[in-house]
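For this depiction, one protein chain was excluded, whereas all remaining protein chains were kept in their positions.
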Amino acid sequence: MIDRIKEQKDPNFYINDIKERFGDKILDTAHPRHSRIYILVDKKDAPEVVKYIFYEYAGRHSISSGVDTPDGVEILYHMALDNQRNIFINVKTLVPREDFRIESIGKDIPAFDWIEREIHELFGVEFVGHPDMRHLLLADDWPDGKYPMRKDFRRDF
Amino acid sequence: MKKKTVIPIGPYHPLLEEPEFFILYVDGETVVDMDVRIGYNHRAIEKIVESKTWDQDTFVVERICGICSTSHPFAYVQAVEDVAGIEAPPRAQYIRTIIAELERIHSHLLWVGLAGHFIGYNTVFMWAWKCRETILDISEKLTGNRNHYAMFKPGGVRRDFNDEQIEYALKRIEEVWKPNELITNAILDDPVMHARLKGVGVLSTEDAIAYSVVGPTARGSNLDWDVRRDHPYGAYDKVKWDVCVQPDGDVFSKAVVRLLENFESVKIIRQCLENLPDGPIDAELSEVPPGEGIGIHEAPRGEVFHYVRSDGSNMPYRHKVRAPTFMNLPSFKASCIGEEIADVALITASIDPCYCCTERVGVVDKSGNRSTLKEADLIKLSQEKTELIRKKLGK
Partner (left out) sequence: MSLKMKAFKKSIWVYHVACSPCNNCDIEILDLLTPRFDVERFGILLVGSPRHADALLVTGMVNRLSKPRLIEVYLQTPRPRVVFAFGSCGISTGIFAGGYNTEGPVDKVIHEVDPEGVIVYVPGCPPRPEAMIDAIVKALKAI
């Protein structure tokens, strides 16, 4: 499977394959430019989709980013397809304000380990199952409940 | 149960750049576990850029790292161009490529020098840094500064090259080839180097994939990944060059990748300077529409990744920056365990992190007694091991 996929350079192939594989779980897809694919999924399905891309497409986890929006924190998993395929698949999911939790991928794939710690301390998203949620970037005496990358953050301590 | 010793290393190191704190758990001479504490250098850049305009951000991201001071702007301007849906004119693309490759040579030479120092070859350190000055001279002539070139802007570049500058750069770039050949041969032909570096700190291909490492660290582990070729941008698809891949995943492989890449960089610069197209250098970006974009660039240490989201105002809504060391650093948890303490300095250096370890080494044994050793201890251990090998080989 992987060898055949490594030759596949058509972005539409990946969009169709993911739609076929996951069906209703894919809420929306966008394809604004040749090499950029955005896929919107629910947060409970995100780890499954990301792992599928990682293992079946031989995708490289470039990074994940958190974005603070009015509804909650959006998390984007940027998966790069190398070997001259020139495609970025971005799996987007929303962690709503009511329930700041999402399943960890870092517990299975070490490439996600650090970035989950970073998103945890900067945005306050809890990664369920992550073995090590200590501070990564901030000082050890950083006050609890202050998440600097949230838009409503004020430094008043 | 055997007694386990804990060695904290850092966070200040006399020789290298950034502060960092490692904790090694050792059993005798063997490392059994390892932990690292970063954050001594956290400057809140992702938050600061949200309060600056699109043009100002170029200067902020340039100051993420002094050695990669082209890589971050390069990725950032591509991300903004991705949002705006424009492309920089060809002349600007060539100029960007030239600056980026100059930076790659000076960064790799810097690394070769420091790696030489770590194994006790101070001559290599002095030679490599002397050769590096040539590159800084060219950069100064072309851009006006030795580092922090301030050449990039969303949509193009800020300054054009004139004929005199191009001629100067073409002449001086040839001066890099010979010393580089000398250093490469000195390292590749030396049996001591082979004995010291081969089989040390192996990062297997499977581990490299699991950790998603990038750049020379991945290419030293038999992964044929290079963003410049796989996701073409700039002028990289218009010039001839090769991706250097080595199969073994040890320190030697990574060193060879970097040494050979220097020659490729010289080739790229030479071709770009000779075939520099005429035309404008700026696409005149006037506003950034709402949307999101991704920019990538193969920095000397690996892929730099920038993600920006715009809400249509004159500032980014979100700007995510990922430097290559962020992906490479966790991987030496896989490559250091089972190795000797004397090799740790070398293995951590082999991924070329934006800093390297030792300063104040304190040995804490399990009962909590603490004795502080003299500084630069790991480097000394490493240098002593080289000396030992040299004697064994009768050199």
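Each chain carries a letter (A and B) given by its place in the written order, and its residues are counted from 1.
FYI, a contact is a pair of C-beta atoms (placed from the backbone, for glycine too) under 8 Å apart; a residue touches a chain by one contact, two chains touch by 3 or more.
Just so you know, these numbers come straight off a predicted model, no measurement behind them.
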| item | value |
| --- | --- |
| Shown chains that the omitted chain touches within the full complex | A, B |
| Among B:Thr30, B:Ser51 or B:Asn185, the residue in touch with the chain that has been omitted | B:Ser51 |
| Absent chain, residues of chain B that touch it | 11-12, 14-19, 39-45, 47-48, 51, 59-60, 63-67, 69, 110, 113, 125-126, 129-130, 133, 146-148, 354-355, 359-360, 374-376 |
| Chain A residues touching the omitted chain (full complex) | 138-139, 142, 148, 153, 155 |
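In the analysis below, only the chains that are shown with their structure count from here on.
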| item | value |
| --- | --- |
| Averaged-CA centre spacing for the pair chain B and chain A, given as whole angstrom | 25 |
| Of all residues in chain A, those that touch chain B in their complex | 32-33, 35-36, 38, 58, 60-63, 65-68, 76, 78, 80, 82-86, 88, 90, 109-111, 113-115, 135-139, 148-149, 153 |
| Interface residues, chain B side, partner chain A - complex | 38-39, 42, 44, 46-47, 82, 85, 209-212, 214, 224-225, 227, 229-232, 291-294, 296, 303, 305, 307, 309, 317-318, 320, 322, 326-327, 329-331, 333-334 |
